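Okay, so here's the structure we're looking at.
All protein chains but one are shown at their positions in the complex.
Up next is subunit A:
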Amino acid sequence: MADHVGKLLLPGDKLENLSVSEKTSKAVLGPGLRKDEEDIFVTKPGILRHKEPNIYWIDSHQKRYVAVKGDSVIGVVTNKAGDIFRVDIGGSEIASLSYLSFEGATKRNRPDVKVGDLVYGKLLVANKDMEPELVCIDSAGRSAGMGVIGRDGGFLHTCSLNLIRKMLSPDCPLLKQLGRSMKYEITVGVNGRIWVQARSVIQTITVINAIDAAEFMSNEQIISMCKKLGEVFVEKE
């Protein structure tokens, strides 16, 4: 089925002759593909992607986040319940976040988290049968940039999951180019949430609009758009 790589497939399409690894004679199926007995079916409309030697997945347009273990996400604290916080990460279930999973937190030294705060964390547990669990420390107990964000301003914006993946891919010039025209701080969660803080309200709005606009742009278009923005801001400052 190598000839279908890079082509549009629809749910129900059957895949055959996947290339498998030589050692284990297995193929890895990513999002949008599913094995039903002996056949492999497409479950999402999108483009079939392949990575050597044996990884396959479907690139589809999606807005709803499905929790995956190890993802870095931005959540909104909705509730404090005993020793855990309830955090909305945009998935079907609300995630839980223990107050001990912050840097330097002990039973006595509780972290300062309020309802309505934004937290940036990693998913420790995520599967279809259990409540997802979030942590704000790495395995060494350090925060590594995670924790409560957005205390002193900034704006949370929600966009499609594709755009997030596009922004985070190493060959996307968007964030770097934008940074040349204005200074801003950004946190990107793969659950489709972006927190942006720039010097002023208008700059924050501009960054968000530029990110939104970039969804269907090629790299060249992104660069030219950022340059246009840059001209305006650099001239005036």
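We adopt the following convention: a residue touches a chain if its C-beta (ideal position, glycine included) is under 8 Å from a C-beta of that chain, and two chains touch if they have at least 3 such contacts; residues count from 1.
Here is the rule we use: contacts and distances are computed from a predicted model.
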Chain not displayed: protein name in its UniProt record ("CSN8/PSMD8/EIF3K domain-containing protein", "Exosome complex component RRP45", "Trafficking protein particle complex subunit" or "Nucleoporin SEH1-A isoform X1"): "Exosome complex component RRP45"
Among A:G12, A:G70 or A:G116, the residue in touch with the chain that has been omitted: A:G116
Interface with the unshown chain - residue positions in subunit A: 76, 78, 88, 90, 114, 116-118, 150-151, 153-156, 158, 195, 200-206, 208-210, 212-213, 215-216, 225, 228-229, 232-233, 235-237
